[in-house]
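As you look at this complex, bear in mind that one protein chain is not there, while each of the others sits in place.
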Amino acid sequence: MIPVEEVATNPVEPFLRMERIPHIWCPGCGIGTSVNSFTRALIESEADLNKIAIVSGIGCTGRVAGYMKLDSFHTTHGRAIPFATGLKLARPDLTVVVYSGDGDLFAIGGNHFIHAARRNIDLKVICVNNLIYAMTGGQAAPTTPVTAVSTTSPYGCYEPPFNLPYLAAAAGATYVARWTTFHVRQLARAMKEILRRKGFSFIEVISPCPTLYQRRNKMGDGLDAMKFYKEHSKVKNGAPTAEVGLDIAGDIIVGKFIEIERPSYADVMRHQLHARLGDRYACEEGAVCQ
Amino acid sequence: MTADPKGVLTGAHFLDGDQACTEGCLAAGARFAAGYPITPSTEIVERFAQRIPTVGGVFVQMEDELAASIAIQGAVWGGAKAFTVTSGPGFSLMMEHLGYAVMTETPCVLVNVQRGGPSTGLPTLPAQSDMMQARWGSHGDYEIIALSPSSPQECFDLTIQAFNLSEEFRVPVLLMMDECVGHMTEKVVIPEAEGIEIRPRRLTTLPPDQFTLYATNGDMVPDMVHAGMGYRFHVTGLTHDDRGYPAMTAQAQDKLIRRLKGKISTAAERIAFRDEEALDDAEVVVVSYGITARVAQRAIEDARRKGLKVGKLRLITVWPFPERQVRELAGRVKAFVVPELNMGQMALEVERAAGGRARTIPVPHAGGTVHQPADILRAIEEAAK
Partner (left out) sequence: MAKGSVSIIVERCKGCAFCVEFCPTKVLALSSAFNAKGYHPPHVVAPEKCSGCDLCGMYCPDFAIYGYKIGKKESEAAA
């Protein structure tokens, strides 16, 4: 007999497909924690939930779409962003969130990421970075730190990883932030900000992967990762993104690095077509022709 | 319903097959296209990019064919009718999302203006060598619908047909053109909008609390919803149950795959469009499609002048293959002659359907140009012996 009060409701539940809970994520995985922040952001942004679509690729974080009680799309590996691009351009009235992992968004999907950022498609991209291909059993990813052991870098990784905020900023993202799953309130605030703003927005969420990343690197469990984030995260809002790369055991620079205004793809498209075609331009259905 | 006049360029025009395809897309109601340039298909989206701003819609040039073939599906789930176009190398990249459209039952149209392959092959010269890739190119078991036009007029007509079939069956439909038809310029007559029959999307009439994403009612095709309508649905490329939720069991796989295949295979006869001539007393039947059918036509006429009893079976629907018709013909003809711009692809299908009751004589051609009528005539004469 466990002496606790049992109440089967929780403020995140209205946002989840409860018939699919418990989810598939491991004990100590941070993806569920990031979802808590996302649901708080949904509440606080006062968004119309019927007008939010969430698009995921493949992988552990790729399963987020399937758990959210929103219009949700679990697409192919790496292609969440181009799917979301088509959805957003066809339906400018929708808020389109891309929620996926580091391998999905930056290895197989890397090309799509940089082009969507370059075009400034109005997408809200949330990348849970667990530093590894977890769903497939712990292979080295483009984010795996140098010297980290994975199943495909059994003697330690010797590829330099991407610095995701630097990449995003260089490609043209108009909002770039990084938080860890320890920073639940800051993360929720950042998510709320990108839900409310226009333009290609990117949040990297550093997250524990006790089963596939930490175990092989003798980094303990999920809680150990969270304590590490607490002790080794340094908040530096506005930090130059070139300087926020990650080392295997180094400090984690977190904060909001970039927030700029730049006309979105759809805005520029409408402007250009109006300029050239005048009244002959028939704006796409549902769009505001300004 | 009939076509929205905004997209219909009514009148008699002098268009090549690529341009006629664009007009077919617009007439069919396509208001979204994503593409990546590749010869000899690019003119289709070039014309779309020029036309769509005044019709009302979006063209986006994506970073590759992987992106183009999934961007259109995002647009479809947002409510658009959408298509992409490509040729061999891009078609290979699109196979991933052909499978996604099959699995998620996303109606869309993929146009392949075929050129010589493998690999980069002959970018500017014709072939029909992706016919088996069209049928089997994506992994897993599925059925596909593919149409093959033989003229610019048919590029227009069959593009509309492709959209209509994609909406009726909720499948990706392939328009298998070739470089010759794509770049051949002829008279194309575009009717008045009210003369163009358009199959609307099968949207549910049920409210969200009574709606199940992949539940079927009557036929094997579920009704659809779009994002933003309040249904809060889930779409996945994983094997899924009627709710659209992942279902990792053999039972769920069996149920889903049988329905995805069955919705097309049970309708195969109804959608197997053909152009037939003189089959009643034929001893030899020339089976062809696309540009090759036009060369074959000349060979057939030459053979008839020589007194040979030659029939014509031109496949307009290539997939599903008209298996029953070929099987029946096999019982009463001597042979099938199958010219095509490949080393023998649809000929295999003819041979299979004939089941040994009539000879199948392929007339292979590696592509780069079309057959000489004499090559086909020789095969007809051989078949008639």
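By letter and in written order, the chains are A and B; residue numbering begins at 1 in each of them.
Convention: a residue touches a chain if its C-beta (ideal position, glycine included) is under 8 Å from a C-beta of that chain, and two chains touch if they have at least 3 such contacts.
For clarity, every value in this text was computed on a predicted model and none was experimentally measured.
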| request: Name every displayed chain that the left-out chain is in contact with. | output: A
| said: Using the document's definition of touch, tell me which of A:Pro145, A:Gly199 or A:Gly222 contacts the absent chain. | reply: A:Gly222
| query | Touching the left-out chain: which of A:Ile108, A:Leu123 or A:Ala188? | reply | A:Ala188
| field | Absent-chain interface as seen on chain A, which is shown | value | 1-13, 16, 21-23, 25-33, 35-37, 40, 181-182, 184-185, 188, 221-223, 226-227
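Keep this in mind: only the chains that are shown with their structure count from here on.
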| said: Taking the mean of the CA coordinates per chain, how far is chain A from chain B in Å? | reply: 37
| field | Interface residues, chain A side, partner chain B - complex | value | 17, 19-20, 49-51, 53, 55, 65-66, 69-76, 78-79, 81-91, 93-94, 111-112, 115, 269, 273, 277, 280-285
| request: Write out the stretch or stretches of chain B touching chain A in their complex. | output: 6, 31-32, 34, 53-58, 60, 62-64, 66-68, 70-80, 82, 96-97, 100, 226-238, 245-246
